[in-house]
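To start, I am sharing the structure in question, which I have written as structure tokens.
What you see is the complex with one protein chain gone and the rest in place.
Right after this comes chain A.
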Amino acid sequence: MSEATMEKQKTARDHSWKWFLSKFGALIGLIILTVVLTFMSDKFLTVNNIMNIARQSSINALLAIGMLLPILTAGIDLSVGSILAISIMTMGIVSVNMGMSPVVGIIVCLAVGAGFGLLNGLLLTKLRLPHPFISTLGTMNIARGLALIITAAAPIAGFPYLIQYLGREFVGPIPVSFVLVIFVYIIFHIFLTRTQTGRYIYAIGGNREAAHLSGINVDRILIIVYTVSGLMAGLAGLVMVGRVNSAFPLAGLSYELDAIAAVIIGGASFFGGVGTVWGTLIGALIIAVLRNGLNLLNVSADFQMAVIGIVIIAAVYVDVLRQRNSKKG
């Protein structure tokens, strides 16, 4: 890059450490974390452990990429953990209790997820509930309640191999679930940056009224957003069933919080319109690496919670700095 163009970028884009931090903060955080943990535990930087992290991160990564969409529209989806549960419980009933084909089970699992997501979208746009916090808080309770009711609160085990495949198998050393994550993330990246609907999601989050007046069918896009978020909850459920070889109605309890945390740590703005797919992946990995590292260091789960809380606040503070930075001048 020539000096002239560098100079141009400098003046044009507020090239300060804050800008740098907001752009690459999450990635730098992940690298520092990795380096520190490598020094603190010789078990950390091993192929085995890295693959372990990849596997552990995949459920949250799938929920988080779904969560990115509502957050990009300045919304939220609190129901993903519960949708995960209702999806896998219905799949259990269909493919274990009723003995139907695993393909039908998988389809049911994804369809129930997408269906509850669709419900979220309809509640928001057709009933005009004031904020998705409300509509998804409602479905969070409804879905969890239904998951308990339809199974009489009992877990279901003994899923067919095909259903367990995604969560259980490996290609070489790499867990299939992580291959799935990468594949899904690439699709989302293309969707968000290169399709009309994807761009509209950013537009709605950036300025809903301007988007509406630019001919965008805001309601339609929001319905798509919540449906996709629900679908990803169903997919995450599928991976989870493979990993633990059973489905239980309290599965995914408060998982929505980790998903939100991953999106926010990944640099998405809670005010909408700002956030990337790769940032979200890094956010999910930071949470997984932190959990893994703290486990290796024998830090108790209670402490882990507190540490993740600190990371969330630090990450959002970076978001605040960016906001301040971009509003200036």
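A few points about this structure:
Definition applied: a residue touches a chain if its C-beta (ideal position, glycine included) is under 8 Å from a C-beta of that chain, and two chains touch if they have at least 3 such contacts; residues count from 1.
We adopt the following convention: contacts and distances are computed from a predicted model.
Missing chain, UniProt protein name, picked from "Peptidoglycan glycosyltransferase RodA", "tRNA-splicing ligase RtcB", "Branched-chain amino acid transport system permease protein" or "D-xylose ABC transporter ATP-binding protein": "D-xylose ABC transporter ATP-binding protein". Within the full complex, the residue among A:159, A:200 or A:226 touching the omitted chain is A:200. Only one residue in the set A:97, A:214 or A:300 touches the chain that does not appear here, and it is A:214. Residues touching the missing chain, restricted to chain A, are 8, 11-13, 190, 193-196, 198-200, 202-203, 206-207, 209-217, 273-274, 326-329 (touch as defined at the top).
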